[in-house]
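Take this structure, written in structure tokens, and hold onto it; I'll ask about it next.
A protein chain is absent from this complex, but the other protein chains hold their places.
Order of writing sets the labels: A and B. Residues in every chain begin at 1.
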């Protein structure tokens, strides 16, 4: 059986299939105002080069391993063992996978509409972690609830495992007439890795560096390393995220949207941390005046001009590959998809802008310079247009244009140095144009 | 043909099979006495993620490549070409493989009883190296002798290749009635890489860093990076290891044990090393009063409660995969194995504890503080219990409990700071509880 690559099967429940994906990007991010950086402007990058294997094992077991080599190092996609008992509507997963954190985040990067996922997934560090999850679904596969427990890090060589994540996701996905609905909600509690006498954590993809939280987001493109919105590091013990998901698919049309609220459990001015509890970087860190909260959301609308329906897995509540009606191999044009998205990210919180710099050795505080404080956080509002061409299943060419409006943030003072408006009210725009070539097998 | 993954064959002697293994661990190592460390306590870790390929080539040739990505970098399992002439009982191997160093070390990590191998393999740095070996076996495949020559390092980018290893292993594996016997012996001579004007070696898995030897071992778990027994670095030119192996398998019961004696050829007080021979770290290093010797051994007893026989390859003299009698896929319970092990490691030597710190530029010596000297080495005695469940071939769940008694070593003074007993006689215990999920294909 061919699924981009040959799937081999054998008696008793064995199967095996090589897996791979290549995502090659090129594009440009404009330089706003007076900001100059080699990290803006034109860039090309191989975003993902994944090779792996998946299969099933007798006894209703499945496995998947996918290593990503795109950054000249080794990262991982899903690495898991799953168990689906024959006579119970249960799914158990153990390994390295998304911490039940957002419909778009959990969907494969092969199947999301735009080149990069929405901003809150980037800002809130929704990512794969090492853990285990149990799910229950109803018989008609339109109600699914899953809960999991994760380490604070992904596959890496770190041995410090104080941090952990508890996460749950629930979704209801009825089909009403021709319309497929998706309604979901998620909750994550993330306990940060404790400090270790000022030594920096070696963990990959932690929600924080030890007890220094930081939320920031790129302008909808991984072709730059610059984040226009960025809270900077501040001392915190844990955070919580609540998320909502909604989507509707009606023939070739679909709409979808998600929102997430994050609340950080922060340290306070006057707190003292000594010995093993001392903070990295000289035991000095920013502390907000109270627990700060952040918010992100997007809404998307799209259609297949060529009549396809957007791929959707109603059991798992994730986007899947669309089935191309007239592939070029049969003399057709392939499929064309157009979509528009509004994406909003608010990393602005007065508790952080008014925060002081606390010396955790002595408990005394100082106040940073005004512009530095006002530059913490910022809001980012993006308008995105996307065109995707699928010549056949397994192949996709993408073009995205984004207009990104930024208010405040750490770079506002550099972008607009002459303004007399307070730094956190200065706004500017960035244009992002990007293209991707995507092969999967 | 299915062996966890499909094996493809073709005329003339071609075959090909993908390979992989995933080992996911979770567990805890207790904090003894007054010692505090983030590297103790609960931890989860992906111990191995291996992907590779193996096959045969016409002309009685075979190859195997296995890369390990578990630590977000690239390491290697076996990478080799083998040649078995049709008309001679000879096996030639060239590549990256274990330096004929111990029955348990040479056996696949998929097939050893406990989550980690015995302590002396860790302490004596028995590992894969780049080299070539030739073996001869008798017709009945119960006598095997192999000799090899290896570089001092594994696959890496290092180009300094002064160090080398000469190794030999012999085993006699008769079947007497229903009892499979294994008797083996090994010898290794390891010449350390010369100093390079104080520059540190880039070689992976060297038996030493240039001419600085160091032997140490974890407490039977890779869930911590802490070694309670550790000789520290001392100046040495080479070492030799003699090992003995014995095992007996009788139906579902088996016993096994190994011992290794290591003797280091050390530098002496007053030695001078200048120019390219200068030592890393300021040309100052510890020198023992005479050549120190170390020792490790273990004995194991186990049984399959479900009647299986422990897998054993009598030609190669290594453990192999057991054949599960009643897999869960046929309505059975799978296989259950229980085992107990005594593991002893003695890194204690008066020659090292009395050793001085030699300045290799001048040949003059100083004596380190008493507690620092007494903390060199230490002994570790471990009692291990293990339970393994194999639902089917290729899948294994493991639980281990270990009680580890330590006497002396570099941490004894920290663990037991108030004791009036000499540091090298202070003893304490550590508990280790660990679980593993293992998939191979």
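Quick note on the criterion: contacts are C-beta pairs under 8 Å (C-beta built on N, C-alpha and C of every residue); 3 or more make two chains touch, one makes a residue touch a chain.
Remember, it's a predicted structure, so these values are computed and weren't measured experimentally.
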Using the definition of touch stated at the top, determine which of B:204, B:299 or B:437 touches the missing chain. B:204
Pick out which of B:28, B:57, B:145 or B:333 touches the chain that's been left out of the picture. B:57
Which of these, B:26, B:75, B:213 or B:411, touches the one chain of the complex that we don't see? B:75
Touching the left-out chain: which of A:338, A:368, A:392 or A:433? A:392
Positions on subunit A contacted by the hidden chain, ascending: 2, 5-6, 18, 20, 22, 24, 36, 38-39, 41-46, 49, 51, 69-74, 223-225, 327-329, 391-392, 394-395, 437, 439, 441
Considering the whole complex, not just the chains shown, which residues of subunit B touch the missing one? 8, 10, 12-14, 16, 18, 51-53, 55, 57-59, 61, 63, 65, 67, 73-76, 79, 81, 94-96, 130-131, 151, 155-162, 193-194, 196, 204, 276
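Methods note: only the chains that are shown with their structure count from here on.
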Could you say what rotation angle superposes subunit A on its sequence twin subunit B, using C-alpha positions and rounding to the nearest 5°? 120
Can you work out the whole-Å distance between the CA centroids of subunit A and subunit B? 40
